[in-house]
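Here the complex is missing a single protein chain, while all its other protein chains stay put.
Entry: chain A
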Amino acid sequence: MSEDFSRRSLLKAAAALAGGGLLVGCAPGASRSATDLSYWHLLTGGDGTVMAGLVDAVNAAHLGFHATQTVLAWGPPYYTKLAMASAGGRAPDVAIMHASRIAGYAPGGLLEPWDLDLLAEAGVHESDFPARVWDKCHYDGKLYAIALDTHPFVLYYNTEHAEKAGVTEALHSLTTPEEFTEVATKLQQVTRKHGLSYGYLGDGSQMWRLFYTLYRQTGADMKLVPGRQAEVDKDAAVRTLTFIRSLLNDKIASRSGDGGTATSEFLHGESGMFFGGVWELPVLKDAKMPVDALPIPTLFGTQAAYADSHTFVLPRQSKVSPERRKHVYTMVAEILKRSVKWAGGGHIPAYQPVAKGAEYQALKPQSNYAGIPAYVNYDPEVWFSGAGSDFQNYFAENVQNVFLGSGDPAAGFDGFVARLNTLLNRPQPV
């Protein structure tokens, strides 16, 4: 009898526990106070550490709220989760999004616009941002994002090798593809391995970043409007791809370089130059190597640089707490004001009082490329493009063979455009 009883009570207790768990699971945030901010981002590695430091600093300032950051994996995992959280209306209070993804999120009502008045109250104004960056944060005339930075694709070089090869001057004044090849060849003679390191294998983002920088330098544009054929300049694309392929000849640069290989090659002095994002800077600096950085030289006549921006967005919530929302404005403003710390990771601060400040200007080599926001090029604006999107995979699918030297540039680019047209023809899902 007593045995029976205890078993039954055990089952009851278990059922109660399970039920309780379900209830709690169904009502997240019910217990969240108006001062607890949830903040999602995709910044890991060095960037993650700096961001964590910024969040801690802002929390420690006792401004009446406490932000908790949730870090998710870069790329599709992050963007899918953010979209689903917003579609379900239970999104975080604030999140980081690449400027290039806004076009995919704003039209579907997954984001809410920022209120310029509240922003001004927090001390942030349009005049605090470079015009191109500020414009990029808009969709349909409304401000959907506040930029934290601009992070372009740049050219690093080994100062010792450059000195030895006698190309330091030339590196700063390159104007044609031929000159670039000549400098790379001279550097190769010094390193005896490669003149240039560039990791792209299996990485659509990397292929796209270099291609788009050079493609835009030819003055060509890429306009993608759903329902219409992609507007591209095939001649410019072929010219660009042919040049990239000429560099990847296993002499100037390795034909089979992936991200890890390229970085380690450059770090070990086995090459003189390195195409990489500014976010690679901390690793290079930690290695105490003699490194400097420049914008990718203008080789095709028009100044252009591929870049993206980390921005703050307000994902859609079905129930908005105005009080928490107000704290979000303060939090973002406070992080912007401290963004010289963020610049330590290589990024160009978007907030001009910081970017123009003496502390940032003294940062080397960061301030060498501080002018890029004036001529920055973001991805073509369409719902399926942007950082870590399928768009870059489609590019890789069609042009990796060209980079590897086995595919025809024109055919590779045609394949990419055909894929774009398929996507543009489909009903837009956002």
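Assume a residue touches a chain if its C-beta (ideal position, glycine included) is under 8 Å from a C-beta of that chain, and two chains touch if they have at least 3 such contacts; residues count from 1.
Basically, contacts and distances are computed from a predicted model.
Undergrad: Which listed name, "Cytochrome C", "Thiolase family protein", "ABC-type sugar transport system permease subunit" or "Acetyl-CoA C-acetyltransferase", is the one UniProt assigns to the chain that has been left out?
TA: Answer from the UniProt record of the missing subunit chain: "ABC-type sugar transport system permease subunit".
Undergrad: Of A:76, A:226 or A:301, which one is in contact with the hidden chain?
TA: Within the whole complex, the residue contacting the unshown chain is A:76.
Undergrad: Using the document's definition of touch, tell me which of A:180, A:274, A:384 or A:413 contacts the absent chain.
TA: Residue touching the absent chain, from the options given: A:384.
Undergrad: In the complete assembly, which of A:159, A:242 or A:264 touches the absent chain?
TA: Considering the complete complex, A:264 is the one touching the chain left out.
Undergrad: For the chain that got dropped from the picture, name the residues of chain A it touches.
TA: Against the left-out chain, chain A lists 18, 76, 79-80, 83-84, 87, 108-110, 201-202, 204, 254, 256-258, 260-261, 264-265, 384, 389-390, 393, 396-398, 400-401, 404, 426-430.
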